[in-house]
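All protein chains but one are shown at their positions in the complex.
As written, the chains take the letters A and B, and residue 1 is the first residue of each chain.
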Amino acid sequence: MSWETVIGLEVHVQLGTASKLFCGCPTTFGSPPNQNVCPVCLGLPGALPVPNEGALRLATRAALALGCTVHRRSVFARKNYFYPDLPKGYQISQFDRPIATGGAVRCESPERGPISVPLTRLHVEEDAGKSIHDRFANATAIDLNRAGVPLAEIVTEPDLRSAGEARAYLTALKQILVYAGISECSMEQGSLRVDANISLRRPGAPLGTKTEVKNLNSFANVERAIEAEQARQQALLETGRAVEQVTLLFNVGTGAVKPMRSKEDSHDYRYFPDPDLPEVVLSDAWIAEEQAALPELPDAKRERFAAGYGLSAYDARVLAADRRTGDYFEAVVEAGADPKASANWVMGEMLGGVHTTGAGAVAAATLAALIAMVQRGEISHAAGKTILEAIAASGETPAGAAERLGLMQVRDDAALERWVEQVLAAAPKEVDRCRNGETKLIGFLVGQVMKLSRGTADPKAIGALIERKLG
Amino acid sequence: MSVTPADVARLAALAALEVADDQVPALAAQLDRIVSYVGQLAALGETGEPAADEPIPGAGFRADVVRHTPMAAGPADFAPQFTDGFFVVPRSKARADG
Partner (left out) sequence: MNPAAVAADTAERLDRAGSLNAALAWSPAALAAEARRVEALEPGGPLHAWPIAIKDNIVTTDLPTTCASKILEGYRSPFNATVIDRLRAAGGMVACKTNMDEFAMGGSTEHSAYGRVLHPLDGDRVPGGSSGGSAALVAAGVVPAALGSETGGSVRQPAAFCGIVGVKPSYGRVSRYGLVAFGSSLDCVSVFGRTVDHAARVLAAISGGDPADATAAAMPPLALDPPRADLRGLTFGLPVEYFPPDLHSGVRAGVDRAIGLVRELGGRVQEVSLPHTAYAVPTYYVLAPAEAAANLARFDGVRFGRRAGEDTDLTAMYRATRGQGFGPEVQRRILIGTYVLSAGYSDAYYGKAQAARARIRGDFSRVFASGIDALITPTTPTPAFKAGDKTADPVAMYLADVFVSAVSLAGLPALSLPVGRDSGLPIGAQLIAPAWQEARMLAIAAALEARLDPVAEVR
């Protein structure tokens, strides 16, 4: 009999604010240790937290993007435990009255197809600092630059069934959060971290005892950790042993999970409302502003691209996966280029290397002009690629670059005739095989002529000419 | 007795307080006296809606603006141990990740 894996994920995502959740210190990554600190985030006697409206706005926007119910009233609570990178001896979080509950994320399960992963809640909390254990002998170094950075914690129901589903959910979630401008979701900088709750059961049976694997910092590691823990639990259960409710750490090097804390000092967090912070009260108008600030999300954009521009499901998904790529594609279409051709160019050329943004970016209108030249037959597709490379570096117009490089399509029949003769004379074997019915070799011959013409010939015209000569 | 010496040990661990063994019984007795005293709250009936907290007028949010708070002294001046820009604490022997 098989086991069913039940997975719930808790994702901590940094809200992309300039300042910390409860003080004016910057959230900049990579500063020297203990530079971005003040009495509030150091937890000095007498200091008090004041909530950052920007963080609450981003959390609200995230909740709306995920289809959660945003609560007009929510409460910051203290979660009490001692750890040296937790300056106040408590973390300011939200407990029984989070800013948002419910919601769902749609994604593609590798096993089950399209699924909708229900969310339990989204709440706002402050990050802790960083403990560095390998800096000093027998001592731990503490850097509090991160302490107080705003996070949203997004918790799913235990509705995921495989490591692959967990990854699909995370990919979709990240896409939404990046789209809506809530977070950069950079796992390298720790702005997205995942805890996974895992249990096994016989299909249809009640939930088994769960364990929690903490602080997974890449999607690949989430998958590996879930698989490792799944195997560990299965081995226990199949030899008649029980799974203990423990917190585990994933070892990136060995791929194994091991218990972090023993059960004895499992924590009693003694949550209670933080008396330093009034109840968070959001007006309907304030929430409506965030709703209005929400951009079109990936799902909607994908559907609109497919329906509105007649793109394939695949093309629509690729173009909508990244907000800037999608925007660029639409700008190219708006500049007059054919949607299907624009999709091919943006996906093929732009994603391939020539960038749509940043230094060396090709303006959407320029690409549209280039696409139009190809469609009018003024240049070949191959020449178009060369021209794109050139203008990305030089900033010329497509027509200017085509002229300079001599890549305008050659319509001179005499020149075509000359190139074809030259190629046929140089490849007598291939010519014979063609005549004997191996017509696919015509493509090879066309390619040779294109090479000779440095891409300026029209491949269709060459094909016709070769067929006539061999015919 | 509602607060036992075992409770005192548990509470002291949660509160990170070192309590000498010979103080535990006396402390348990004192805490028990206090807990029994505040236990009279149990007599408070369940009837009637408690009045809601009165909101503090105008208490609100801070704009998301970076603001450096000048400090008259830095961590190196007030920390028990501060080396190379880090606060330094003894390593934890209890934690696997320590």
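Here is the rule we use: contacts are C-beta pairs under 8 Å (C-beta built on N, C-alpha and C of every residue); 3 or more make two chains touch, one makes a residue touch a chain.
Here the structure is a predicted model, which is why all the values come from computation and not from measurement.
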item	value
Full-complex contact with the absent chain, from A:30, A:206, A:253 or A:275	A:275
Contacting the left-out chain in the complete assembly, out of A:84, A:150 or A:398	A:84
For chain A, the residues touching the chain missing from this view	39, 42-51, 78, 80, 82, 84, 87-90, 140, 142, 144, 268, 270-272, 274-278
Chain B residues that touch the omitted chain in the full complex	3, 7-8, 10-12, 14-19, 27, 30-31, 33-35, 37-42, 44, 48, 50-54, 56-60, 62, 69, 71-75, 77-81, 87, 89-94, 98
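Basically, only the chains that are shown with their structure count from here on.
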item	value
Parts of chain A lying in touch with chain B, wherever the complex brings them together	17-19, 23-26, 32-35, 37-40, 42, 50-57, 82, 84, 132-133, 135-136, 138-144, 249, 258-261, 265, 268, 270, 278-279, 281
Interface residues, chain B side, partner chain A - complex	13-14, 16, 53, 55-56, 59-69, 71, 75, 83-92, 94-98
